[in-house]
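I have a structure here, written as structure tokens, and I will follow up with some questions on it.
As you look at this complex, bear in mind that one protein chain is not there, while each of the others sits in place.
This part shows chain A:
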Amino acid sequence: MEWKSSEEPYVNTSTSHSSSSIPASESTIWADASPLLEVACRELQEGELIHGENFNLFAAMSALEIMDPKMDSGIVSRYCSVDEAIEDGAAPVPISFDKTEDIQCIIDIMDHLLACEATWHKGHSLAQTVFSCMYLLRPERTSSHALLHSYCKIIRATCKAVVSVVSDARTHEEEDLFTMSYGLPLNGDGDEKCLSLLNAVEENILRQLRACKTSSTKRRVTEDVEPLQTNLDLEEGYCKALLCRLRFRKHFFHLLTSMKRPQGRGLELARKHIAACISELNFIRKSSEFLVSHACGTCEGSKDEKTTASGRLPIGFDASVNTRISAPTPPRAIKLLSWKNAIQYFEKLLCDLDSVCSYSLNPSLDVLLRFVVQFQKAEPDLVARAHLQLLLVQDGKLYGRDPIFAVIARAAGLPDVTRDHTIQRKENVVQLGHLVINMLKILCTNSAWQRRKLGKILQDWRVIYVQLELAFRKEFEEVPSVLDYENVTMRILKNILTWVEEQTYWIAYRFLILGFELELYSPNEYCMVYWYLYIVLRKLAEKTHLKMTLSEAKQKGKKRKDSPKDLARETRIPPAVIFLQCQICLAEGLTLLLAALRNELMVLQSPNPFNSEHERFVQHFELLQKACIPDQIPYPLFMESTSHVCFSTIVMYNYFKDALKIAKELKSSFSNDPDKLAELRQLEQVAEHNSIAFSIICRVGGLDRSLKVSFEPIHHPYFATAVVKRS
């Protein structure tokens, strides 16, 4: 069977194409392809096509089989268009002429929209989630129904605000489905004034609530208020159910606006709205009991999968209604989050946003980096991460406030004269500023993307280091007569160089440990990973110590005379460095233990037919090696340091005991730092368990072949705990 036609096209040069907008040139000619197509049509069987040379996988994958429900998004599911659906009565306004029924339905719509919104945040398209609501798609239709209209308005405005934060932050590299909204009425007329209408509606319902409360206590009705719906027994419940839903939307919208204010000026206000949102969510959750008990026509299915509090199906939604507009709607049905899970999602989002807002905008980069790492531990979703990124980097400045060179100067412990020094205008230093900003943005992305990007920027940091070092040498050659501590430029460069190195190793360290979080390492690769981690940690500790010594020297230079106290401090190793030393001990201990197990018990080995450990080593650490971390040829070095390790040699020194000792001693130094203390406790547990396992394995390991050892992240996300069992 011929798939590809190899026949020469018929060329009909006599055909005139003078009217064509693209004239024939020396290398091209206009030809009538109709005869070719006719021949082809006669010969082509179903499933065949004519294609050019450039027909590739993408083209093949883009082909659709018409009427295949998995592929053909144009296939008519129920309605051809929104208008057709509306004409058919799929989204009536009002939803019911029975006022009670109408309110019930509106609450269902609100709940289902919350589930849609959470599903959207979780990575599905706007067109298939929130905008599957036909009331949102035709903004003018709801104008006669103030309650529905105000709710639709604020939903559109909220979506628009969220899309804008995420697009501005550009943290969504792999999540671009999120912001695609072509063809959707995200800019409804007057949506920007959504709050005034919402406030008016809220005010009205509040009055209705008050009125029904007074009438229920048999007091005289002072106000002439028309009730929300007809069944007065249910009036209070429905008023309350609506109020918390409206108020949640109001505070959520305020929160988004406050967080967007420049230089973090709205953070305090944002926290108040977060607290209000959480409290309203609580009321929303509680309203479920009332709504379920008065719902008629409950739909089937498990209670936990329902998208409304009442458990009923909402009116006015069709997930396939947008398939013919340009916003991306994959033809397959998506599974929406349940209403319960949606509430949980928003609670988590609010909690993540609250930790962004509670950050003190500390000018120290060290503190900031630790904050971002800590923030990411909670695995915040895109919306929270985008907000953090926009807060950190605005107009090329930290928090839109601190010039990036000032941030570097502080981080590198530069002398105060630096602030106005010409060095900050040097190309390399400007470049370094860009690298810092880029790094901050990367640290706000999802950890899968983050790791890849961190691996790639390592090389940029290496290059900038080499360039700065050249500048440093040049400076030295130009002013050889001046003693180096008197040359300010040289001192600055020296400090910057040390800091750049430290930062580079910090990135390498993050790169390695994110591999654990993302489950990229299999147990038979642990030995090489801990060995590499050990190398990187040692370098990091060394550079951190050097940087701290240099900046201490600066401070000491300011004081007149050294007191004996200062001398004592000088010899003391900073707690931050000792903290790293604790990890170094763990990494080294794990490397040796794994190596001995491999060498003597042949466990955690992975012989395979196509390559060896060497190839796996090269693949895992390719990006580190490209950035010369470390400088020498690492695999032979790794083999050298691990291939002869055996129980009889490692038993002489238990590194885990050292780690344990350090962890215990360090606690007092971090008594004001709960995060560090928590991690110290984790490290302590790893050290304690591994120390015991280490002794057992070393004592009987070589003799007892039935010993089964596995390494599990029980106490710490990346320092594994050795679990010993006898089979």
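The rule is simple: a residue touches a chain if its C-beta (ideal position, glycine included) is under 8 Å from a C-beta of that chain, and two chains touch if they have at least 3 such contacts; residues count from 1.
Methods note: contacts and distances are computed from a predicted model.
Q: Pick, from "N-acetyltransferase domain-containing protein", "DNA sliding clamp PCNA", "Tubulin delta chain" or "Mitotic spindle assembly checkpoint protein MAD2A", the protein name that UniProt gives for the chain of this complex that is not shown.
A: "N-acetyltransferase domain-containing protein"
Q: Any idea which of A:C41, A:I633 or A:M652 touches the chain not displayed?
A: A:I633
Q: In the whole complex, not just what's shown, which of A:M602, A:A678 or A:V723 touches the removed chain?
A: Reading the full complex, the residue touching the unseen chain is A:M602.
Q: Among A:P23, A:G47 or A:G89, exactly one should touch the missing chain; which is it?
A: The one listed residue touching the chain not shown is A:G47.
Q: Of the residues A:T230, A:S358, A:Q619 or A:S648, which one touches the chain left out of the display?
A: That would be A:Q619, which touches the missing chain.
Q: Footprint of the hidden chain on chain A, which residues?
A: 1, 3-4, 47, 49, 55-57, 59-61, 63-65, 68, 70-71, 122-124, 174-175, 330, 332, 446-449, 451-452, 518-522, 525, 602, 605-616, 618-620, 633, 635-636, 639, 643
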